[in-house]
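A single protein chain has been omitted from the complex, and every remaining protein chain is retained in its original position.
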Amino acid sequence: MTDAKVDAKIVEALALRTRTRLNLMLILLLVSAAGLWSAWETNFNLVELVKGWRHINNLLARMFPPDLEIVQNLGGPLIETLQMALLGTTIPIFVAIPLAWLTATNIAPDPVLGNVIRLVLHTLRTVPELLWAMLLVSAVGLGTFPGTLALILHSTGSMGKFFYETIEAVDPGVIEAMEATGANRFKVIMFGIMPTVLPNYMSIVLLYWEFNNRAATILGLVGAGGIGLTLTHAIQDFNYKEAITCLIAIVVILTVIDRISAYLREKVI
Amino acid sequence: MAKEPKAQAQLAIPDMPARFTAKRMLVAVLVIAVYWWSFNGTGLNPVTIIEGMPAMWDLMHHMFPPSLEKYQELVKPALETVYIGVLATIIGSVLSIPVGFLAAANMSHPLVYHPVRLVLNVFRGVSEIIWALLFVVAVGLGPMPGVLALVIFAVGVQSKLVAEAVEAVDLGPLEAMRAVGARPWKVFLYGAWPQVLPLYLTFCLYYWDHNTRQATILGFVGAGGLGVTLFWDISVYEFERATTSVILMIIMITAIDRFCLFLRKKII
Partner (left out) sequence: MRGSEPPMIVVSDLTKTYDGTVDAIKNISLTIEKGEFTVIFGPSGVGKSTFLRCLNYLVKPTSGDVIIEGQSVGDLSTAKLLGLRSRVGMIFQDFNLVNRMSVLGNVMCGRLYGLSALRALTYSFAQADHEAAVHALRRAGLDDVELYNRRADTLSGGQRQRVGIARMLVQNPKVILADEPVASLDMKMQHIIMRLVSDIAAKDDITVVMSLHHLDLAKQYASRIIGLSDGQVAFDGPPKSLSDDIIDKVFKMVDDKVVSTRDD
């Protein structure tokens, strides 16, 4: 390269660097502005924080020491929570997988139907579990039934999306090979696609089992059963020592679930 | 004559792998037992579902068509939800950098590392909405407890992610920094941080989406946003307006979701 060309390249590089720096500063400025605006609109400032800090201390004082007597009563609600999470994770599998077969762009029989299902799945997963639970409670009443249904609805949407995205990533050559043997769509799916995606599916089911256990603990806030209900009652009755016990129980059980999930993950995948 | 070699060939064929082993049967029985117990415990079975159908259908009737009158009243709460999401993500993301640094085994001192990790586990272990409930009880209703709750949870999760990313960095540049005599925080900033940055930004975007979703329902416990009006509407059976809120919520979350996807592509 000639000297002039080298010079030109250096100038270009410096210009790029300055532009990148300016872009970066612009982004930081935008983000800070958004943050300050949000803080203003939500009345989030240091004064309020300091005031709040004293209240929080107050609450903490009222929560400790935890009331350990009620631990024996927590068994039932905890079990309910686990059961809700189990059904809420596994039943959707049987619904979401066939739906994924109908939606995945590389195997869907009918693109219009596929898009409709995609929309349905999107709605199911965008509405939070707690909201589903609340709506169902107002329809069928309190208890674990609406809670489990809420988890099923939400998880079908979430897992369904993952299922069809995984299918869409399958090597098209394998699908071709299966079709070339004269297999119909069902057999192509069962032998060409399912064995390939199964490990990913198992991984995601375990992940959603963890999520659902977490979600199940709070469904009680709207009356949908489980330990969340016990917690809500305790707070409503100003029984903060009971409330903290419930909280500790929740943290413990969720940690146990996380451990089990990690163990299963290693064993099965 | 033709039979003999064929018989020999058949002798040599290996068996098909067994399908019904004793161990598998035992696992199957256990699984069925657990499910039977769960179905009983939750009251979920085909009968109850069919019995519940009319009520659910009824609910659908009440919810549609959504009421468009007074929808202006929903705009302010909806915006509040967005603000809560944005603010919580910014504060949480900023805080998770130093905290993540402290929680990284290769950067931090053992006396600091273990307590920090423990605290982070507690932050993550409790659901955001429970944090929100506690903060509402402590500081009162409004968006602030909501922001605080999301920040606590976000710091719990994001710091761990940052810590893991920091622990996975290539140590070469860091050694070089240390050799030059840089202090630990400089080693972090110039050695580890550039490697962590792309991952960190991906987390931030992901959590912005997540936080906005959570912010929509924090209002159920009084922590501000669209959830407050939604909770009220459902409680007093004003379902048409509830549906409007839900639709608004879905549009909001979808918009932010798509925006985050777009930004993510620009980063990578």
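We call the chains A and B, going by the order they appear; numbering starts again at 1 in every chain.
The rule is short, and it goes like this: contacts are C-beta pairs under 8 Å (C-beta built on N, C-alpha and C of every residue); 3 or more make two chains touch, one makes a residue touch a chain.
What you are looking at is a predicted structure, and each value in this text was computed from that prediction instead of being measured.
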Omitted-chain contact residue, chosen from A:L102, A:L142, A:A183 or A:I248: A:A183
Listed residues A:L26, A:L198 or A:V256, member touching the removed chain: A:L198
Residue among A:E12, A:E69, A:D110 or A:D171 touching the omitted chain: A:D171
Hidden partner interface residues of chain B, rising order: 9-10, 13-14, 16-17, 19
Residues belonging to chain A that touch the chain removed from view: 171, 173-174, 176-184, 186-187, 190-192, 195-196, 198-199
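The working rule: only the chains that are shown with their structure count from here on.
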Chain A partner contacts - residues on chain B that touch it in the complex: 34-35, 37-39, 41-44, 48-49, 52, 55-56, 58-59, 63, 79-80, 82-84, 86-87, 90-91, 121-122, 125-127, 129-130, 133-135, 137-140, 142-145, 147-148, 213-214, 216-217, 220-221, 224, 230-231, 234, 237, 242, 246, 249-250, 253-254
In the complex, chain A residues that touch chain B: 31, 34-35, 37-39, 41-44, 48-49, 51-52, 55-56, 58-59, 79-80, 83-84, 86-87, 90, 122-123, 126-128, 130-131, 134-136, 138-140, 143-145, 147-149, 214-215, 217-218, 221-222, 225, 231, 235, 247, 250-251, 254-255
